[in-house]
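This report concerns only the one structure given below.
Just one protein chain is left out here, and the rest sit where they should.
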Amino acid sequence: MNEAELIEAFKAQMREDPDVASAVAAIRALLEFLKRDKGETIQGLRVNLKNAIETLSGVDSSVAVSSGGELFLRFISLTSLEYSDYSKCKEIMIERGELFLRRISLSRNKIAKLCHTFIKDGAQILTHAYSRVVLRVLEAAAASKKRFSVYITESQPDQAGQVYVNFALSKLNVPVTVILDAAVGYIMEKVNLVIVGAEGVVESGGIINKIGTNQMAVCAKAQNKPFYVVAESFKFVRLFPLNQQDVPDKFKYKADTLKTNRSLTEEHPWIDYTSPSLITLLFTDLGVLTPSAVSDELIKLYL
Amino acid sequence: MPSPSGIRTRGGPEADAAEGPRACARRRMMAARGSGRRGAGTGGARGPDPQEEPPPPLQAVLVADSFNRRFFPVSKDRPRVLLPLANVAMIDYTLEFLTATGVEETFVFCCWKSAEIKEHLHKSKWCRRTSSNKVRIVTSDLYRSLGDVLRDVDAKSLVRSDFLLVSGDVVSNINVSAALEEHRMRRKLDKNVSVMTMIFKESSPGHRARCQEDDIILAMDSTTNRVLHYQRTQELKRFRFPMSLFQSNIETVEVRYDLLDCHISICSPQVAELFTDNFDYQSRDDFVRGLLVNEEVLGNQIHMHVTAEEYGAHVSNLLMYEAVCSDIIRRWVYPMTPEMNFTDDETQSYTHSKHNIYRGAEVSLGHGSVLDENVLIGQGTIIGSNCSITNSVIGQNCKIGDEVILDGAFLWNGVHVADSVEIRQSIVCDEAEVKEKVKLNPHCVLTSQVVVGPNITLPEGTVISLHSPDEEEEDDDEFSDDSGVNKEENKVKLKGYNKAEVGSEGRGYLWKADDENEADEEEQRQSLWGPTLNPEEESETESDLSLGSEQPDSRTASPQLDDIKVFQNEVLGTLQRGEEENISCDNLVLEINSLKYAYNIGLKEVMQVLSKVVMEFPFQQLDTELDPQHYCVMLIPLLKKWSPVFKNYIKRASDHLDALSAIEEFFLEHDGFHTSIAKVLMTFYQLEILAEEMILFWFSQRDASDKGRQLRKNQQLQKFIQWLKEAEEESSEGDQD
Amino acid sequence: MPGAAEKESELSERIEAFVARLKQGGERFSSEEAARQTVGLLRKIIGHGRWGSAGELMALIRKEGKRMTAAQPSETTVGNMVRRVLKIIREEYGRLHGRSEESDQQESLHKLLTSGGLSEDFNTPYPPLRANVIEAISELLIELEGTTDNIAMQALEHIHSNEVIMTIGYSRTVEAFLKEAARKRKFHVIVAECAPFCQGHEMAVHLSKEEIETTVMSDAAIFAVMSRVNKVIIGTKTILANGALIAVSGTHTLALAAKHHSTPLIVCAPMFKLSPQFPNEEDSFYKFVSPQEVLPFTEGEILSKINVHCPVFDYVPPELITLFISNIGGNAPSYIYRLMSELYHPDDHEL
Partner (left out) sequence: MAERGGRSGAGPPLSREPPADGQTQELSKEEKLQLRKEKKQQKKKRRDEKGQPAESSIPGHPQAQPPGAAPPMPAPVPSEGLAGSEKPAGGKSKAELRAERRAKQEADRALKQTKKVESTPAAAPAKPRLPPSEPQSMVKRVPEHVQVDDPAAQKRLAKKLERQQVPLRPDYGAKVNLFSHLHQYSRKMPLTQQMSIPATAIHPAVVRLGLQYSQGLLNGSNARCLALLQVFRQVIRDYSTPPNEELSRDLVARLKPYISFLNQCRPLSASMGNAIKYLKKEISGLSSTLREEEAKGKLQGSIDGYVREKIQLAAEAISKYAFEKISDGDVILVYGCSSLVNRTLCDAHANGRAFRVIVVDSRPRLEGRDTLRRLVRKGIRCTYVMITAISYVLPEVSKVLLGAHALLANGSVMSRVGTSQIALVSKAYNVPVLVCCETYKFCERVQTDSFVSNELDDPDDLIVPGKGGAQLHGWKENSSLRLLNLVYDVTPPELVDLVITDLGMIPCTSVPVVLRVKNVEQ
């Protein structure tokens, strides 16, 4: 299976199911790749997969994809440790891969179940950008006869928030207000809690998410409002950014902008890093975690 | 009321009778020293004594019927004790209270709608095997009053030792163990003199949970907690205290008006016996008053226990219902709060959140609906949008439309309220329906399945029921009203509903006549809602509506003349019978007492009437004109015979003077007999009915009319007085050496 | 077995009594006692209850556990103990089932990747299970006995001489802790009385009996005096999964004051107070008693016009807490989640 096919498979995944997380799509694509792979040795397989991941992140440079890829690699290597015989190992891999996909497909509901209890009746919620998980949480809350209203940033440059409202939020009948990105500080004093999704959860327990998340977190901290993050566990990524500068460029900018080798100084970054000290709790399919628990999980996985 | 002279002779303190209740709330008076005939209250000393046998298991008698019809027409559909109080039947609160306070066996006496009560209890947790409080149900349609119940208790000899006596509408979290301990100690110390300990709660006047009808003022001995005087204050502008209160050598008499009667009393088995002995005791009040008045005769005392911390109240009318309900919501009865779900009924599980908002399971609220504060919403209730609800209780499976305003509304189960309805301080019973744009003003009552509206405003105090008010007449003669009604279910809706009253789609009869007769309306309002806190509202008494316990004392203190006349004749009759079948004096006393209650005659009147009757007795025997000698001949043996009767009534200085004045009066009427007055007085004196100093004092009274002086001029009398004087001097000299 | 019926009825009565007592909201009913009683009852249930397999047993425990917890939501130790027992059953079952320890771990990314079947069933009956579980529970009981002492042991590591220590209300654990320290060192304790119940008075009297220099003050003075305090040591009712506290009301103020003067705040709490719940429905943790405590009934007419609240507990966010001292040592609030995952199984978090 060559790059073109791989990319095609990836894009197909995204197309047929708009609700799917890019990481999941990537993993599916990779699984597909694995099935069709002609390699004879684990090492060979690993190399091919690495390249495949490279190409994928070439298409979509989001943290999610790379985290998904890494997870997949890890999963390969873990299984390969158990079984020596390659062919046996491979089918196990495929079988488990399916299982894995089935698991993570459940994760959003798990999160919603955990998180919606934190939304009290009559709550005012502030959220940022476009997150399917947040949507799921809000749906769950609405389903449990909670009355709440939502403020959402339009989140420039791509107006993701506006889109979000039009496509999703308007469906569950709760009052929704779109606010300027610049109005976060203004609105903060009247909201009860902040819920955002995440593209990636880094080892420090901080998150990488759509640009503007950080400022929202800072405001929330200043006003002592809880700042909740909802993210599936496959978004956990082995990365430890110290500050915004420390976040690799490949995440900050879109893949195509990176290709055009103009100087990035006048490019708008698409994501920013929010430090764990600003986060109250993370809701994952592994349960409700304090930021410090995230690294614990990653350690358990990779060490 | 003691005549001032009585005080002067005793040199006691001036007890002003015309005193407002607030003024004499918790007011302390030292009793005057000197010759008080009352025995001192003994048994103040407490302390655990070594040989203490373990107390027997505590029993309770729960009277699940209030032998009156205050809750009509509500209680026509549902016995009073099952009325939901914050969505839980009253009787459950009472039982929970009993259980929590350590009662191990409870006898529930029901009469009206006993079947329903039985069924409820069987379903409840009280009849589970695991319940620590064994509930036994005793039913009979013959009970007409608390008295009957207790007589039955005595007859069946159900109670083995001290027991708790409560009615089925008491809500309380009091732990009586302390009071019980005191009670037992008392009985141990002074050999069963104290038969009952009443439990009161401290609460300042004007408190909402203090129902005016039940308001009492009482005098107690604050060292021994003995109740000395007990009086209902309703509609009394001035209170009267027997002078003896302050003359007895009880050091610390306390007059208290800051007490709320919890209607919980610890009784010894004697109480039941006493009820049996005194056929005329109907209510606990009769009992208390009876005991207090002829304490000497029966030699029993009543004590009291005052609690400051805990809560205790009894739902005697709808105002109290309202008050107690909101107290429950405001958690005064902790731990008996809605979310505690003490009835273990899964449909009764609530979550409690800020501002005392309680929500049952799957309650749904429309957008923009605000639950302001103190709201209880039962399971499965659906509330529309933009409603404002405050201080209200909503039952299970109610449907409430949009733009509804509920303020102090009490909706029971399955009530339907349409859009833009406004309900204030009203009660809507099971399955009633309120249609669009109806406005219920305060103190409205819609009994079950009534329908009102649309577009109608019910004036204040409207009561609408499916039972038509004319059902009343038949059972007005009944003593207990509740029992008579069973036969009437068949005769419902004999005439159509008045659309003007209940609205175009309405169903139900208006229970109060509108303008034509104010009085009835007043009665209605009062009988249901009871008097509100501002006194001018209560002008009528409900005496003729409810022949219940409140009846006698709801009259004003000074009885009308005709009463006295009747009373006099009765007394005369009694004495004649006494003469013929020569009944013992004690029984005579008892009868006279019972008459006294029946006609609510003050001691003073009794005194006068008695002496008058006795003096005139000879004429009744043979109405021929007889001369003084004959008269004396006939009178004196009578006096001798009945001297105990007199003694029983002539105790205090004032009594003496009353008697004397009565005698004087008699002689003034029959001036032919002036000569024999000396003899008569002599007899009285010798029989030690009248004290000499009293006679002297009477004689020396200057305010006598000229005829009076005439009388005093009579030389036999002069002699007699002279003689007395000398006697006194001698005695005083005797004292000197 | 003979007399099973009586045994069960007797058992159910005891449960009733326990539930009733919880409902009465018994003050002076220490968490430790509650924990011990709960475990005791559960052990009896396991002993006499009718069950074949671990699955049934767990269902049984859950059922009873729910009732006990519902009786007094603020008394979280009950629920915690139920969860502990459930966990024990899982482990024992696992051992018999021949599964290694760590495979039955809190679910993790690792598990997500590796493990096979979605969830194992507890249906295979094992005769020795009953005995094993009961034995394990007895161990748990023993552990409960020792908690307070274990905490007190560490006192000297945290209190140096001539300190001024502030505490609030009455906590048996803290009392033991301070007394232990007092045997070696001299220090000054300031007790906030904690109105309206004023448990603080009792605390103060007990401490002063041990010759500890003690000062009682009203709660209003907490912040005023805090500037001279160099450690705050408090007990708590519950530790939540995020390291927050549900402690006697007034503690939040105390914690904030301590934060303001950056005075270390140390919480002495045995492990059984760890509850896997999160502060999502705080209201259920708060417990409200009769307004009587705050405003006496004798106030008269105004009572009907006003609202009086008397919450018993406060929520103290984790960032205000410096250190937890439990019977297994000191921990930072951020580490609580870990202890949590060791104590309870995630599936048991809601009963």
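The chains carry the letters A, B and C, assigned in the order they are written, with residues numbered from 1 in each.
Criterion: contacts are C-beta pairs under 8 Å (C-beta built on N, C-alpha and C of every residue); 3 or more make two chains touch, one makes a residue touch a chain.
Predicted model only: the values in this text are computed from it and were never measured.
Asker: Among the options C:Gln37, C:Ser171, C:Thr236 or C:Thr253, which residue touches the chain absent from this view?
Answerer: C:Thr253
Asker: Specify the residue from the set C:Leu11, C:Cys198, C:Leu323 or C:Leu351 that touches the hidden chain.
Answerer: C:Cys198
Asker: Which of these, C:Glu92, C:Asp314 or C:Asp348, touches the one chain of the complex that we don't see?
Answerer: Touching the chain that is not displayed is residue C:Asp314.
Asker: For chain C, which residues lie in contact with the unshown chain of the complex?
Answerer: Within chain C, the residues that touch the unshown chain are 190, 193-199, 201-202, 204-205, 208-209, 211-225, 227-228, 248-250, 252-253, 256-257, 260, 286, 294-295, 299, 302, 305-311, 314-315.
Asker: Using the touch rule from the top, list residues of chain A that touch the missing partner.
Answerer: Chain A touches the missing chain through residues 189, 223-224.
Keep in mind that, in the parts below, only the chains that are shown with their structure count from here on.
Asker: So what's the Cα centroid distance for chain A and chain B, whole Å?
Answerer: Here chain A and chain B have centroids separated by 74 Å.
Asker: What whole-Å value do you get for the distance between chain B and chain C if each is reduced to the mean of its CA atoms?
Answerer: 50
Asker: Considering chain A alone, which of its residues make contact with at least two other chains?
Answerer: none
Asker: Could you list, by residue number, the parts of chain C that touch chain A in their complex?
Answerer: Those in contact with chain A are residues 106-110, 112-114, 118, 241-243, 278, 280-281, 318, 334-338, 346.
Asker: Of all residues in chain C, which touch chain B in the complex?
Answerer: Its residues touching chain B are 9, 12-13, 16-17, 20, 23-25, 70, 281, 283-284, 288-292, 296-301, 303-304, 307-308, 310.
Asker: Please give the residue numbers of chain B that touch chain C in the complex, ascending.
Answerer: 100, 129-132, 173, 201-208, 258, 308-311, 323, 326, 330-335, 337, 340-342, 349, 351-356, 373-374, 533
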